[in-house]
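One structure below.
Here the complex is missing one protein chain, while the rest keep their positions.
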Amino acid sequence: MQVRVQAEAFDAGAELNSFAAGRTGIGAVVSFTGVVRDTDGGLQEMLIEHYPGMTEKAITKIAKEAATRWALADVLVIHRHGSLKPGAPIMMVATAAAHRAAAFEAADFLMDYLKSRAPFWKKEVTADGEAWVAAKDADEDALDRW
Amino acid sequence: MQVRVQAEAFDAGAELNSFAAGRTGIGAVVSFTGVVRDTDGGLQEMLIEHYPGMTEKAITKIAKEAATRWALADVLVIHRHGSLKPGAPIMMVATAAAHRAAAFEAADFLMDYLKSRAPFWKKEVTADGEAWVAAKDADEDALDRW
Amino acid sequence: MNVVYFAWVRERIGLPQEVVETEAVTVNDLVAELVAREERYAAAFADTTALRVALDQELSDFDALLAGVKEVAFFPPMTGG
Partner (left out) sequence: MNVVYFAWVRERIGLPQEVVETEAVTVNDLVAELVAREERYAAAFADTTALRVALDQELSDFDALLAGVKEVAFFPPMTGG
């Protein structure tokens, strides 16, 4: 299990390859990459605040929970903080498993929990000013799926 | 939409990066990579037969169906045929979307349909000989999810 | 009509494709004609519920009509992905 919280950019493709490399017995690798989305072209910057210390703990707890629920060979979580430009990768998760259902479900589960249970807060900076991104009820409701 | 059926190996990480690059308005990229699985160390080779002509048509039809059902920015499908070694990537799908649920569900859907509706047949070669991989009822049943 | 075979259907019949002159109305009729030919066809088509058929590269079924069809393919359930 690999959990990284960092300000630095990362290369999703290189991370996927190094995550998948040298494994035997796996049949499926699923990755999710979250990207700073600019809906209307007005986003200048995304600022991501986090709670150092708790962040790694919370993510590790979520990843361990996934490893308990599904037969996984490994889990990778990378999450950035700080200032990100539109189009930049914010975070990624990857799961490796013998079977595709476990890899898909675990990645989906990890994303739902990272959204609502890992201490990150997003703020959007536009020409009009700054605004904190509000949590969506749908994100909290998504946890009931599991 | 990009559909490639090929004998050549591919680099999943490089494909993921080039698929995700240069897009605006997306927030989520999901990839699935299928790998030749060697459960007990006895697999020498996986032979994948396909139906040239129909293969591309069938995959394109499945990818178009996904694009109808979910709000996707793009879909990538790569599937190899021929002789593959244990641990080699067999195929990958990638989906890009504004929202994570669409990207996840569409990738999951694509995999279920590629398993049972794209004309590929796998044969395992071990020291004991060759054997066609049997389709699983579970793979056919998985289509009822959609 | 071009008839093509894949995977163990191809192996049992012993060839990947052949041109068949036929008046068969449905896929089932064509299968019956082939089965009557030789034992290797009978072996391949012993249980058509274990087989799939495509007409002109589109999945179809054994009741389907062959009128206008140029290529019929027989194969086991697919195992891609």
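We just call them A, B and C in the order they show up, numbering each chain from 1.
Keep in mind that, in the parts below, a residue touches a chain if its C-beta (ideal position, glycine included) is under 8 Å from a C-beta of that chain, and two chains touch if they have at least 3 such contacts.
Every value quoted in this text rests on a predicted model; they were computed, and no experiment measured them.
Here is the thing to keep in mind: the chain we left out touches A in the whole complex.
Taking the complete complex into account, residues 34, 49-51, 53-54, 57-58, 79, 90-91, 111, 114-123, 132-135, 140 of chain A touch the chain not shown.
We take it that only the chains that are shown with their structure count from here on.
Separating the centre of chain A from that of chain B, both taken as means of CA atoms, is a distance of 23 Å. With centres set at the average Cα position, the gap from chain B to chain C is 26 Å. Note on chain placement: the centre of chain A and the centre of chain C lie 48 Å apart, centres being C-alpha means. Residue positions of chain B with contacts to 2 or more other chains are 34, 111. In chain C, the residues touching two or more other chains are 81.
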